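A protein chain is absent from this complex, but the other protein chains hold their places.
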Amino acid sequence: MRILFTAHGKEWDSKVDQRFGRADGFLLFNEETNELSWHDNAQNIHAEHGAGIQAGQHAVNLKAEVLITGNVGPKAFRVLNSAGIEIYTVKGELSVKEALTLFREGKLEKAENETTIGLG
Amino acid sequence: MKEIVVISGKGGTGKTSVTAALSYLNREKALIVDCDVDASNLHLVFDPEIDDKRDFYSGFKAEIDENRCMNCGKCHNICRFDAIEKKEFVYSVNETSCEGCGYCEKICPANAITMKQPLVGKIFIGTAKHNIPMIYAKLDIGADNSGKLVSEIKKLAREKRALLKKELLIVDGSPGIGCPVVASLSGADRVIIVTEPTVSGIHDLERVFLLTKRFKIKAACIINKADLNKAKTEEIKTFLNSHEIKFAGEIPYSKVFTSAVKEGKNVIEYDPESDVSEILRNIWSNMETFINEEKQ
Partner (left out) sequence: MNIAVASGKGGTGKTTLSTNLAFYLKKELSKNIVLADIDVEEPDSRLFFKITEEKSIIQHTYIPVWNEEKCTLCGKCSKICNFNAIAKLPASILIFNELCHSCYACSELCEADALTMEASRIGVINHYETEFLTLIEGKVDVGIEKPVPMIKKVKDYIKKTFSPETTVIFDSPPGTSCPMIEAIKEADFVVLVTEPTPFGLHDLKLAAETAVKLSKPFGIVVNRSTEKEDIVTKWASSSNFRILGKIPEKREIAELYSNGSIIYDKDSDFKNELENIFNNMKALI
């Protein structure tokens, strides 16, 4: 499975970024190859509008099957949901490693709707 | 730590004056951020010293390279915003009309058009009177207030609050009900609505309330100029009651707000003995429980 995290850094110990559209970047973990890769989100942090849509597009392009993040707005949710990407949310300050453990233990909440209001 | 946003919907209800007074009451433990980036006013009563000034770039504007342009007029023909002007065979971009779609850039056969990200505002980080850390911003004329600048200064404010270990983040929210106010509400723990008993005040209170409901943020409401129209004040109280908004208190119609602003001060600082100052202190002490209750 290909699991995508929003993250503040490039390491397993980096914290999960609570933002999706304007996240610092994405960490993609490929369970089959055990590979963790970093994907910048710089152009999106500065997007005027539609950052959530672009980030969603990014997740689609990376062929993610699961997204683990803090919050997703309605527009990002529509993109991710239409592409069949499952969304799980984490609360508080967690590292990517800790978030993966919780996810594997089935302790993360699955988002069935947007969890925040988009900023337009 | 709590993040409190003060909003009003309609302008002129006294939102900034109330924010200034509440910030002053919490001067030991608060950081203040002015999210009214179109016309920020809070700094006028806090006189901040600026430690850090940052440029803010946003959106796109087309730019035509005259040396490359072949005057074919294609850009002029496809632009839906009438932003490409033709003056005696020379084409130029009207920056006020250009919405930055980039269509012209894509179809220009001479590659003469590029999209530039314009400087549209400035962010100011500093220390206000009474040693209160403060952040505000100024958006240039004609810039699109998309809420992005508001998000940006709120992010800076949160980082700074954590660094300085302040307990409170007090946000002077943006006016209206559009994108900027949504950005200023995002992530807030509590919202304080400042309204007035006028036909338009009530109209806007209802619209603003829908926003706080969408965000699931607990709201309290202060009625300013309450004695101006007692019937309308009662109408507001009934509305608050039936919509689970805490009634935080009422302030009479008073010239002391204007007098204070004219001196560059907040009301409590200007005249601590005035009725209005006493009322504001009571409002805050009544609200402390409301603010510190856990989120539901």
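All chains are identified by letter, namely A and B, in their written order; residue positions are counted from 1 within each chain.
FYI, a contact is a pair of C-beta atoms (placed from the backbone, for glycine too) under 8 Å apart; a residue touches a chain by one contact, two chains touch by 3 or more.
Given the structure is predicted, the values throughout are model-derived calculations rather than measurements.
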Practice task
Would you mind spotting which of B:M1, B:M70 or B:I107 touches the chain that isn't drawn?
Solution key: B:I107
Problem - Which of B:V18, B:C179 or B:I192 contacts the chain that the document leaves out - result: B:C179
Fill in the blank from the handout: Answer key for B:I64, B:L139 or B:I268 versus the chain not shown reads B:L139
Handout entry: Absent-chain interface as seen on chain B, which is shown
Key = 9-13, 16, 36, 38-39, 41, 44-45, 60, 78, 80-81, 96, 99-103, 106-107, 115, 139, 141-145, 175-179, 196-201, 203-204, 207, 225, 228-229, 232, 253, 255, 258, 261-262, 264
Exercise for the section: Over the whole complex, note the residues of chain A touching the chain we left out. Expected result: 47-51, 53-54, 56-57, 60, 75, 78-79, 82-83, 120
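Throughout what follows, only the chains that are shown with their structure count from here on.
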Exercise for the section: Could you tell me the distance, in whole angstrom, between the mean C-alpha positions of chain A and chain B? Expected result: 29
Practice task
Flag every residue of chain A that touches chain B in the complex, lowest number first.
Solution key: 22, 46-49, 116-117, 119-120
Fill in the blank from the handout: chain B residues touching chain A in their complex are 57-59, 144, 146-148, 151, 179, 182-183, 185-186, 214-215
